[in-house]
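Omission of a single protein chain aside, the complex is shown with its protein chains in their original locations.
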Amino acid sequence: MERLIIKSDQIHTWLAKIIETVPRVLAPVKTGSKAEFKEIKDAGSVAYDVITTTSSVKASAFPNTETLFAYEKQGTDTKIYDVAEENFLDTVIWRARPCDAVGFGPLTKIFNWDYKDKLYNERFSRLVVVSFACDKADGCCFCTSVGGGPGNTAGSDIMLTKINDKETLVEVLTDKGQKLIDLCKDCFTKADDSIDKESVLAKIPVRFTREQIHEKLAKSFESPIWKAQSERCLGCGACAFVCPTCACFDIQEGAHGNHGRRVRCWDSCGFTLFTQHTSGHNPRPTQATRWRQRVMHKFSYMPDRLDIYGCTGCGRCSRACPVDMNIAEHLTNIANNE
Amino acid sequence: MEENNNNIFEPRIIAFVCNWCTYAGADLTGTSRIKYATNVEIVRFPCTGRIDFMLLLKAFAGGADGIIISGCHPNDCHYTSGNFHARRRWMVFRDMLDFMGIDIERIRWSWVSAAEGAKWADVVNDTVGKIREMGPYTEYKKAAKFLEEEKIIHE
Amino acid sequence: MSKLSEKAATLLSEGTVKMIIGYEQGTERPRPAFCHKPEDCERLIFNDQCSNNLAVYLTKKEIIGEDKVGVVGNYYVIKTVIQLNRENQINLQNLVVMTVDGDDIITFGSIDEMQQYVDTHEPVPNEKVLAVIEKIDKMSRSERWDYWKSELSKCVRCYACRAACPLCYCNRCVTEVNCPQWIEPWAAPLSNMEWQINRVMHMSGRCVGCGECAAACPLELPIGILTKKMGMDIKNTFGGWKDGSVLSTYNVNDKENFIK
Partner (left out) sequence: MSKIGVFICHCGENISATVDCERVAKSASEMEGVAFATDYKYMCSDPGQSLIKNAIREYHLDGVVVGSCSPRMHEPTFRRACSEAGLNPYLCEIANLREHVSWVHEKSEATTLKAIDIVKGVVEKVRRNKPLNAIEVPITKKALVIGGGIAGIQASLDIANCGQKVILIEKGPSIGGHMSQLSETFPTLDCSQCILTPRMVEVAQHPNITLYTYAELEKLDGFIGNFKATIRLKAKSVDYNKCTGCGLCTTKCPQKKIPSEFNEGLGTRTAIFTPFPQAVPNKPAIDKEHCNYYQKGKCKVCQKFCPTGAIEYDKPDEFITEDIGAVIVTTGFNVLKTDFFPEYGYGKYKDVITGLQFERLASASGPTLGEIRRPSDGQIPKKIVFISCCGSRDPAKGIPYCSKICCMYTAKHAMLYQHKVHDGESTIFYMDVRAGGKNYEEFVRRAVEEDHVNYVRGRVARVYEKNGKLIVKGVDTLLGAKPVEIEADMVVLATAGVANKGAEELAQKMHISYDPYHFFAEAHPKLKPVETNTAGIFLAGACQAPKDIPETVASASGAAVKAVSLLSQPTLVREPIVAVVNRCAPPMFSTCVGCFMCETICPYNAIEHEEIKDRRTGKVIKTVAKINPGLCQGCGTCVSFCRSKSIDIQGYTNEEMFAEVTALLNK
């Protein structure tokens, strides 16, 4: 791992070079009062002043809607067309947050649990994540409570930390990251060992620990807390759709006469229909049980089965929720629940 | 079949008609041997009230360049009020489509009675002519074929 | 303890209702609150920021159960209760509907009283929404198409708009019907538009105009514009509507200049 310094005004030059070289660069772009990751063609269009985007960057490896294969019926035969992964674009994710980058960890584990998901892996292998450490946080941020932090480098290929107005620390974390540095070698100088990244990072209090939650959940399945917390939950899929680690999907058929496509699209455990059986039975019949599933999945089932927690503390679900289901608040309550 | 040998655009038009008036009217066009353009294919419904607005959108999505909706004249509905309810539905629907930039000029609304065989031929020819002038409804078809836009499939 | 909290606590302690649905302070703005015990009521607040349409909970059996509940809602909650009652979705016997007007807590004794309140307390229209509608109206048709196609292409189909709408109470939404698949269930420009067209058509004449669909959208898509515009069109075309749905009624003299 190499520590470099880039002059703040050189960042633009470097990014411009990246845009010129890499087929696709995704970065936060302003949309109204918020921001979203979008493909940029101009280094000037990046929204640096937002804490996070509304949606996570997971769609770059796990699109909202993606074709699994196409088919065409020809008489009694059916011809199958597979997805041509070689057409997937090499992509730089610019100005991800540490909580975005770390989200690819759980996602990758989910998609390689037993079946190795080729499409996800192919897309993911083409990603280079350039994160920016956080100097600001809002009331929804709680990365420090789930093992992350504003300067956490896990999952990033490069991490930038603005040390002062003039200088930015560049931590080159992987070979992929190094290749981006090589595009514009002149922009970088060696960083002094004395530069203290921690001092410029946002201060985010630790409210609980993942282990605490994990432990509490083991005996909370029948707790009334689920009903109490979920009463206001409307059962929409906003939290799951903006989440960097939610990976539930539905498989659908786009059939048009003799041809069609099989499609994978996002789904949410918050929807009533998610577990509805054809028989009419629904094993998670109420929003309370669905809310419990969401928390249990991220803080109990995933660590047990995949050895990783399903939450990065980005707080996106809290921001997106129409009725302010603040997950940090709820988790704190769970941690303190007797 | 979007273009014939003479490179004239041949629009595809779906007609949604009620069984009692316009379908019978179109039958009369046939029995009267009045000729009209081949571009329109008729789907029979019991009543204009039965025509789901989503079917119109599905027709466009499926590649229709134009749509004809026709039923009984006011007060002539076989079921008394199906056409009145349909008319209201279309009023709201048209406003909404127009606001969203969907081309309502491509939808022809008409009342054709069982006695108006000649009118049916006129409605068809007139609509075909108009849609031919407007050209294919490319933008809608393109939006419908969102998945196919991605060139990620190999054989 | 505020007057509101006191009133709510009294209703609970006297056993008049088993639950009070109101507002409490949330992370950044007020959010729905559910009080089961008198002491819960201390949290209750009521101010201009209280925008959630609490009527959305009144059709959820798992929330309101079989018992009598109280709701302290804003103008739109009252308006929605009237509409829900028209649509046979609530049992007024099991409902205490309240609002706060200045220092007073108003308890409605009947639908008529609610109607009277609604008729006399109409909030000022949202200028921003009107301005966007005006802007879109001035566009050419293809500009409008491009605008909506680009806006609605962002939709991820989380259905927060549907979930937040108190009148989207269907057990099964049209988007969940798959025989036939009226609307493709994955996020795509056209199916997103079709979903919104369906939403608007289904709301026509019923929408109370609370704007919660738009407020709920995590992506801030201008979907509230669609329902608002529909409401305006209906008012222009039919001169307002009293009995709930314009689409389940008709007038022999409805204008039909578009039918040739």
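For reference, chains read A, B and C in written order, and residue numbers begin at 1 within each chain.
Rule of thumb we're sticking to: contacts are C-beta pairs under 8 Å (C-beta built on N, C-alpha and C of every residue); 3 or more make two chains touch, one makes a residue touch a chain.
Please read all numbers here as calculations on a predicted model, not as lab measurements.
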Shown chains contacted by the missing chain are A, B, C
Using the definition of touch stated at the top, determine which of C:E28, C:E42 or C:E87 touches the missing chain. C:E87
Out of A:G44, A:G257 or A:P283, which touches the unshown chain? A:G257
Residue numbers in chain C that touch the chain omitted from display: 87-89, 169-174, 177, 179-180, 182, 202, 244-245, 247-249
Residues of chain B in contact with the chain that isn't shown? 1, 4, 10, 12, 14, 20, 23-24, 26-31, 33-36, 38, 41-47, 49-53, 55, 58-59, 62-64, 75-82, 85-86, 89, 114-115, 121
For chain A, which positions touch the chain that isn't shown here? 73, 75, 256-259, 278-282, 285
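Methods note: only the chains that are shown with their structure count from here on.
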Count the C-beta pairs in contact for A-B and for A-C, then report the pair with the higher count. A-C
Distance between chain centroids, defined by C-alpha means - chain B, chain C (Å): 34
Junction residues of chain B - those touching two or more other chains: 147
Send over the residues of chain C in touch with two or more other chains. 188
Chain A residues within the chain B interface of the complex: 65, 67, 69-70, 79, 81-85, 87-88, 254, 256, 261, 263
Contact footprint of chain C on chain A as seen in their complex: 31-34, 36, 54-55, 64-65, 139-140, 231-232, 234-238, 240-242, 250, 252, 254, 263, 265-266, 268, 271, 273, 285-288, 318-320, 322-324, 326, 329
Chain B residues within the chain C interface of the complex: 53-54, 57-58, 61, 74-75, 81, 84-85, 87-103, 108-111, 123, 139-140, 143-144, 146-147
